[in-house]
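Heads up, one of the protein chains got dropped from this complex, but the rest are sitting where they should.
And then chain A:
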Amino acid sequence: MALRMWASSTANALKISCVSRPLISRCFSTVLDGLKYASSHEWVKHEGSVATVGITDHAQDHLGEVVFVDLPEPGGSVAQGSSFGAVESVKATSDVNSPISGEIVEVNTKLTEAPGLVNSSPYEEGWMIKIKPKNPSELDSLFGAKEYTKFCEEEDAAH
């Protein structure tokens, strides 16, 4: 989930960079076993012929209240690592990338009316799209739960 910050022209003019340092590392986010994770903070759950995709608890926690979710139409295709939608919080717009390639078979239309589900239930009711994977071996390139937890800790600690 590439956070595309809408830095203002002032910010640009002043060369304000996207830097901050939460001093207290946030290690309280939930990471579920059995899912695969992308370094851009999306999760994917592969069951049978369909893979469900959403953003992680860690991602929603950093974003704050989600006020709008921009999702694609079913039927289109997505490529691994490319953006399929966007999440808007009060102040930031973030692209959401697909962890795997495939055809979009379903989108979570509930998020149109209730974008806050992404915050309250990131792994369940806040799912975003379902994909028919084109190449299931892509899943092997993603993090497991333990690796992702470590990745988040390192990322927070580094900043």
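Please note the rule applied: contacts are C-beta pairs under 8 Å (C-beta built on N, C-alpha and C of every residue); 3 or more make two chains touch, one makes a residue touch a chain; residues count from 1.
Here is the rule we use: contacts and distances are computed from a predicted model.
Visitor: Could you check which of "Aminomethyltransferase", "Septin", "Anaphase-promoting complex subunit 2" or "Chromosome transmission fidelity protein 18 homolog" matches the UniProt name for the chain that's left out?
Guide: "Aminomethyltransferase"
Visitor: In the full complex, which of A:86, A:114 or A:145 touches the chain missing from this view?
Guide: Missing-chain contact among the listed residues: A:86.
Visitor: Which chain A residues would touch the chain omitted from the figure, given the whole complex?
Guide: Touch with the absent chain occurs at residues 1-3, 5-11, 13-14, 16-24, 39-41, 59, 62-65, 67-68, 70, 86, 88-94, 155-156, 158-159.
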